[in-house]
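Heads up, one of the protein chains got dropped from this complex, but the rest are sitting where they should.
To keep things simple, chains are lettered A and B as they appear, and every chain counts its residues starting from 1.
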Amino acid sequence: MNIPVECYLVLSTLLFFIGVFGFVTRRNLVAMLISVELVLNSVDLNFAVFNRLLFPGQLEGFFFTLFSIGVSAAETAVALAIIINVYRNYHSDQVNSIENMKF
Amino acid sequence: MEYSYAFLILLLPFLSFLVLGLLGMKMKKQVAGLIGTIMLGSLFAMSVYTAYEYFFVIGRDAATGMYPTVTVFNFTWLKFTELLTFNIGFRLTPISVMMLIVITTVSFMVHIYSFGYMAERDEHYKFEEYEHGFQRFYAYLSLFTMSMLGLVVATNIFQMYMFWELVGVCSYLLIGFYYPKHAAVHASKKAFIVTRFADLFFLIGILFFSFYVGTFNYDLNANPELIGKLASVAKEYAWVLPTALFLMFIGGAGKSAMFPLHIWLPDAMEGPTPVSALIHAATMVVAGVYQVASLFPIWVEYAPEQLHWVAYIAAFTAFYAAAVACAQRDIKRGLAFSTISQIAYMLVALGVCYALDNHEGGLGYMASMFHLFTHAMFKALLFLCSGAIIVIIGSNFKEYMGGLHKYMPITNACFLIGCIAISGVWPFAGFFSKDEIVSACFEFSPFLGWFMTLVSGMTAFYMFRLYYVIFWGQSYYELDPENRKRPAEVPFVMWGPLVFLAVISIFAGWIPFGHFVSATGQSMEIGLQHFEFSSVAWFSLLAAAIGIGLATWMYLPKYNPVPDMLQKKMPRLHKAALNRFYIDDAWQFFTHKIVFNCFSKPIAWFDRHVIDGTFNFMAWGAQEAGETIRPWQSGDVRSYASWFLTGTIALTLILLCIFS
Partner (left out) sequence: MANLVMFCILAVVILGSAIMCVLTKRIMRSATFLLFVLFGVAGIYFLLDYTFLGAAQISVYAGGITIMYIFAIQLVSKRTLQGLVERFKGSRVVNGILLSIVGLVTVGLVLIKNNFYNAAMQATDTEVPMEQIGTALLGSDKYQYVLPFEFISLFLLACIIGGIMIARKEDNK
């Protein structure tokens, strides 16, 4: 017996907003990045679910998820490099330490 | 191909300008001067050779009996429309060949002369500021020569205009050559602004002409199709050609210092004297005459009435300048007014023409060009002589001179020759050319003829007055020989060119000028050269004799009470003449009081308050908006994210409401 698509969607929505909550509340740069990963995963999940349950004959969602995994890997690498650099320059890993551009 | 070297005539002086202008500072004075002079010497040789080839080797066209118009090269520089193209070319006609000779001869002499003049001048003043002045001077002279040559060989009116502006720039640079002197700076600005103002009319005239006629070409011989175009334009729009020609003439009047645009020329004497000789006596100031002469067939055919206006303006200018010249204390300014008067003669001669015929109504054309030629020679001579005197004396004012004939015999002789030539005494050059002009005037109207005879008498008077107060009369040196510098003759580099020009001034009158230049192009004889003196000639000789006699009586003795008495009797007239009849003040009043107050100030107010105000308001608004928005940039990524998400949710809700 198959699980209805709504169940998956509820799951991914919850995951998404947990990520958003984390992004808004956390101050640590790495923690914020982890929250972004949660958000990304929920979206990936949606792609896969839509593809599998609504258009089973095709593979667009599948590949979109695949590429998204690759992109997020790249994104994480660069973001972590930036965080390390920030830490080196400001001796802090808090998001509000980078305020040079602010008015 | 014949004249294949012609492009060098424009290229050489330009190269020399570049070399002297860019590398002059690294050269020694003598090297720079030598480069300029050798270049000019070769240019002189080329011009003479061109003239020889043009007039004697190739000669007249068998069919028409005219010297052909040769376009050596003519390439398109800008293409406006299919018909209207702007070409740069090199064109030989009888008058352009004559101008080549005039320009290169005088320029060559001035180059040689300047060796001595500039050196003496530097010696005399020891101005630290004029360092490298020598090299700069020769660079400017080269540029000027190039521009002037480009002007006379122009194949179209636009090319002429371009080089016309270039000579204006050179004139500006050279008048302001001693730029630490305030007077020089003022004079250069004045010259530039006045001539530029006049050139505006020239440009408008060109635009009228080219818009209606559809071409910049003006030479009927080189462009036969032009005749038909002109005729159709004259038929359809009768006002166009006279207006365009007269506007162009206003430009020429600015350059040739016609009343009331003459005010810049006397002040232009602030420049070095060789420059005055070259630019402000012999070449650039006759550009206006040359312009009218180049367009002469069109003038005669389509705007004869306006041509006569030119004559009246010029006649008045001749009289006015002669009157002012009688009262000047500054010898160079006296010569400047004499130049204005003589150029006016040339324009009168052109203006009185009413037909394209060598004898009936077209005599003035030949006379004008003849006078241009002879005048260039003897006026350059006079200016170079005055330069020699100024170098020796160290002042422009007649009070510091007097009795110089003992100390400067060669200069004395040359100056005397120049004076006789300009006064129109047989057999010197001025006699022939000026009497041709006067006869042309008589042919047109007896009144104008008598008037010009009177002016020629005045010319003789003021020139000899100048001569006597410089070389005779009470010597300034002898009043106090102990403390004052003893005048001495100038070195050979300076008197050499004087003698050369003096010889030309004596014999130039015997050139059978009518064979080369005439209104129709066909050969003509000048009667005077065959001793056929008409009554006109006798009258003008008489006028010259009276003028000379009067001057001799008044100024030759060491002290004669008559001039002072006259001055006392008519103080107002004398003062007015000394102040050039207040024309400068009138212009001053016109520009400062009327133009500045009525036009410039409201425009300035508008600019400052309305236009600047608008932009200031825009800047202020942008700044205020920026100040308001800036605090929103908190630098906090999380709050950005919150706002972004809030916005997204709000948008989603709105869309839900709309589509449900």
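Here, contacts are C-beta pairs under 8 Å (C-beta built on N, C-alpha and C of every residue); 3 or more make two chains touch, one makes a residue touch a chain.
Model, not experiment: these values are computed from the prediction.
Engineer: Touching residues of chain A against the unshown chain: what are they?
Structural biologist: 1-11, 13-22, 24-28, 30-31, 33-35, 37-38, 41, 44-45, 48-49, 52-56, 58-60, 62-63, 65-67, 69-78, 80-85, 87-88, 93-94
Engineer: Which chain B residues would touch the chain omitted from the figure, given the whole complex?
Structural biologist: 638, 642, 645-646, 649, 652-653, 656, 660
Rule of thumb we're sticking to: only the chains that are shown with their structure count from here on.
Engineer: As a quick test, compute the distance in whole Å between the mean CA positions of chain A and chain B.
Structural biologist: 82
Engineer: Touching chain A in the complex: which residues of chain B?
Structural biologist: 630-631, 633-638, 641-642, 645
Engineer: So in the complex, which bits of chain A are touching chain B?
Structural biologist: Checking each residue of chain A against chain B gives 20, 23-25, 27, 32, 95-96, 98-103.
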